[in-house]
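One structure follows; several queries about it will come next.
Of the protein chains in this complex, one is absent; all others appear in place.
Moving on to subunit A:
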Amino acid sequence: MVKVQVYVTLKAGVLDPQGSAITHSLHTMNYNEVKSVQTGKYIELEVEETENLEERVKEMCEKLLSNPVIEDYTYTIGEAVS
């Protein structure tokens, strides 16, 4: 088994209402050094090892895990785990 970690974030230029609310909240807590907050999703997959694993992970990201209209994704394919 291989652990695949997928991070989904909003594309640059797409407003992030949750990020704005968190920024505002941090400022009211006096963490004024925070200039911006961007929220996203972390998705962890446990996948059987296959030859074209990376290609299939990309496909999963594009078809389901992210919405390419507003989101970007990155992934890491980890070491095999038992």
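In this text, a residue touches a chain if its C-beta (ideal position, glycine included) is under 8 Å from a C-beta of that chain, and two chains touch if they have at least 3 such contacts; residues count from 1.
By our rule, contacts and distances are computed from a predicted model.
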Exercise. Which of the following names does UniProt give to the chain that is not shown: "(2Fe-2S)-binding protein", "Electron transfer flavoprotein subunit alpha", "Phosphoribosylformylglycinamidine synthase subunit PurQ" or "Cytochrome c oxidase subunit 1"?
Worked result: "Phosphoribosylformylglycinamidine synthase subunit PurQ"
Exercise. Among A:Q5, A:Q18, A:T50 or A:T76, which residue is in touch with the absent chain?
Worked result: A:Q18
Problem set entry | For subunit A, residues in touch with the removed chain | 14-15, 17-18, 21, 41, 64-65, 67, 69-70
